[in-house]
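The structure follows.
All protein chains of the complex are present and in place, except for one that has been dropped.
A and B are the chain letters, set down in written order, and residue numbers restart from 1 in every chain.
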Amino acid sequence: MQPLLKVENLVKHYASGRSARSKDKLVALDGVSLSIPSGKTLALVGESGSGKSTLALCIASLESPTSGSISFEGIDLAALHENQLRLLRPQIQLVFQDPASSLNPRWTVLNIVSEPFLIQRRFTKPDRAIRALKLLDRVALPRKLASRRAGELSGGQKQRLAIARAIALEPKLIILDEALSALDCSVQAQISNLLLELQSSLGLTYLFITHDFAMAAHLADQIAVMDRGRIVECGPAEDILHSPTHEVTRTLLAATPRFSESPSELVHA
Amino acid sequence: MTPLLEVTNLHVSYSARTGEVCHALAGVNFDLAPGEILGVLGESGSGKSTLAAAILRLLPSNGKFQKGSVLFEGKNLLEVSAQDLRKIRGGRIGLIAQEPSPSLHPTMQIGQQVSDVLAAHETLDGRTLREKTSHLLSSMFPEDAERISRSYPHELSGGQRQRVLIAQAIACRPSLVVADEPTASLDPTTQQEILQLFRTLQQKLGLAMILITHNPALLAGLADRILVLYAGRIAEIGPAAQVLYSPQHPYTAALLECLPSHFAGAQSARKATLHVIQGEPPDLTLQKNGCQFEPRCAERMEVCKRDEPSAAEVSELHEVSCFKFAG
Partner (left out) sequence: MLYFLRRALHAVFLLFGVSLLTFLFSALTPGNYFDEMRMNPQISPETVAALRAQYQLDRPLPIRYAHWLNAVVHGQLGFSFAYNSPVAPLLWARARNTLLLTVTATFLAWLLALPLGVWSAAKLGRAPDRVLSSATAALLVIPDLVLALGLLILAVRTGRFPTGGLVSVSFDELSVLQKLRDLAMHMALPVLALVLSTLPMLVRHVRASVAEVLNAPFLRAALGHGISHRKLLYSYALRAAANPLISLFGFSVGTLLSGSLLVEVVMSWPGLGPLLLESILARDLYVVIGGVLLSMIFLVGGNFFADVLLYLADPRIRTAASAK
């Protein structure tokens, strides 16, 4: 069966310096290939500067790659016209790390969740409100928060709101760019459960970008490790975690803070 | 041995412009021995950042000390003169602020920012000041201290900025350093380096530390004792190993169970539902009777609704504020 998302040899250069001379470019992605089967989660692990966010932006068509291809459900995104792309965009959604900056703090919760409907010009006004409230239920945000401003919510609540907005148009793929990193541990657990529940009930596919191997380990079916614009290792989560082959993977695993069951092992990895 | 720091019955509140009063800290008691690393474990709204600010009397203008004392080297920091306080800040107690990027002056060179701290506490001539600054920066940046000294904050990476903050905090050889979420915005490898650095500083300089974080895993292997903060009160305090591996307070236990246990060695199913703590942290503007954790506690009892538990000893040095253990 064909994967939902297939990226092949993706290259992205940014011009740094005065002209587009080859010497002055910043190579963010240096030939990245991966594929995600439908309904599964791929965790993309890497440090800052590895290119993970650039990859997310390219897949979401917010940046155009220098070369390489991105296929969604078999359709090459680069071959699409802007009009056709606009029809496809609702299928790929993004949830960012910092809900404070990706949600307008002065907008009400209801407005934020209804915004996708407005942009895509679907449904009548009363219909939008009903659907919006249903979305709030879906992410376990109490309805009484609907008229509050986003700036008044807690971190966890904001992230739920961001997820509600992301699933509004029934996407197939959600890219979560460090979506849990800024949250407290207990809140991370709540949101993680929510994501898993939504995945099984809505058949969502996740690209989970993080630098935290612990969460990646928990949520992912497959793990890909990125370093300096390349994928250095990719495979089923079990394999990567217990028998990593690449040095970068091993370093990252070792650096992940953890504590074992027995007190005698009170040391960092 | 006399404790380095003694916090007794500390109450801090903030008043909002609407008139509401938020009780950020409601009766915090703990001691810190010289050279000890105390981990303060708390989530958002627990009062951890307030505690960090309160120790150095750095509350914002709407913050107020309602009750309590902070005894440092025998002096009550809440009562010392402004002049003495200035000498203590940076001189005897170092503070590593929460986020490295906004905590550095954007248009001043790093070298200048570090030497200003030195100059604020010691009268040194120009050359000695430069030497000391350079020495300090070399200890943090063994390879390119010179370049860093002439750089500006925006030219540095997150980890480098964090090191600058640490350099500033230890510049005058304080006996205590308070670090508020020192690794929050850092990559795992950088995080590890910084934590290692803390360990080294404790060993080499005999530095006592209060390390504030929301991630229990960071404290494993680093902290000597751990203090768990919830709703402005201490839920549990004890030796690190005990708190992490046999937590007594229901909140601590629940919090530790929230962590994805994959790395804990236990073979739990991946993608399983994680244990969560039901409900939300309490609204600290409301004065609630009884235990603050009670609405979310799996082991709550009738008495928990009415009265607030006081600290009870479960073993030597390990105290828990919970009616499960109250006499």
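Note that in this section a contact is a pair of C-beta atoms (placed from the backbone, for glycine too) under 8 Å apart; a residue touches a chain by one contact, two chains touch by 3 or more.
For clarity, every value in this text was computed on a predicted model and none was experimentally measured.
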Hidden partner chain, touching residue among B:V117, B:V243, B:C291 or B:A311: B:V117
Of B:L51, B:L71, B:I88 or B:C304, the residue in touch with the unshown chain: B:I88
Identified contact with the non-displayed chain, of B:S103, B:T133, B:S175 or B:N215: B:S103
Positions on chain B contacted by the hidden chain, ascending: 56, 58, 86-91, 94-95, 97-99, 102-108, 116-117, 120-121, 152, 154-155, 165, 168-169, 171
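Operating definition for what follows: only the chains that are shown with their structure count from here on.
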Mean-CA-position distance for chain B and chain A (Å): 31
Touch list for chain A against partner chain B, complex: 41, 47-48, 154-156, 184-190, 192-193, 196-197, 211-215, 217-221, 237-238, 241, 251-252, 254-263, 266-268
Contacting residues of chain B [partner chain A, same complex]: 43-45, 158, 187-189, 191-192, 195-196, 214-218, 220-222, 240-241, 244-245, 254-255, 258-260, 262-266, 270-271, 273-277, 280-281
